[in-house]
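Removed from the display is one protein chain of the complex; every other protein chain stays in position.
This part shows chain A:
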């Protein structure tokens, strides 16, 4: 076997989920249908924010994040995990403080405000993950 290209591209969790759906993966309580690995990956991804994302919302996010000067890796983290608080944003964006200390024109600005602007945009564009099942609440 010859490797032509080690990395032909990166996929978001949503794209992988979509691909597995077209391959016939579905929620399977009996645990006997489908290729075992596909099923595990599919069920894992259903628990992430990717489960109710749409292609349009991701394109919209990429467009709207232009002014924030994020690296590809940061955008991937944000799309996959949809940060909702400043702490989330700091975990997902490398050197978050430094990146948000300048606005889209390159001028210095208040980083907390900029982080909040970014989070508001994320909240608006990417659908929130569905609330965890009631069973979780009962467990506590």
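As a working rule, contacts are C-beta pairs under 8 Å (C-beta built on N, C-alpha and C of every residue); 3 or more make two chains touch, one makes a residue touch a chain; residues count from 1.
One rule holds for everything that comes next: contacts and distances are computed from a predicted model.
Novice: Among "Aminotransferase class I/classII large domain-containing protein", "serine C-palmitoyltransferase", "DNA-directed RNA polymerase subunit" or "phosphatidylinositol N-acetylglucosaminyltransferase", find the name that the UniProt record gives to the complex chain excluded from display.
Specialist: "DNA-directed RNA polymerase subunit"
Novice: Kindly note down the residues of chain A that lie in touch with the hidden chain.
Specialist: So the residues of chain A touching the unseen chain are 3-4, 6, 8, 10-11, 16, 19-20, 23, 35-38, 40-41, 43-44, 48, 73, 76-77, 80-81, 83-92, 94, 123, 128, 131, 140.
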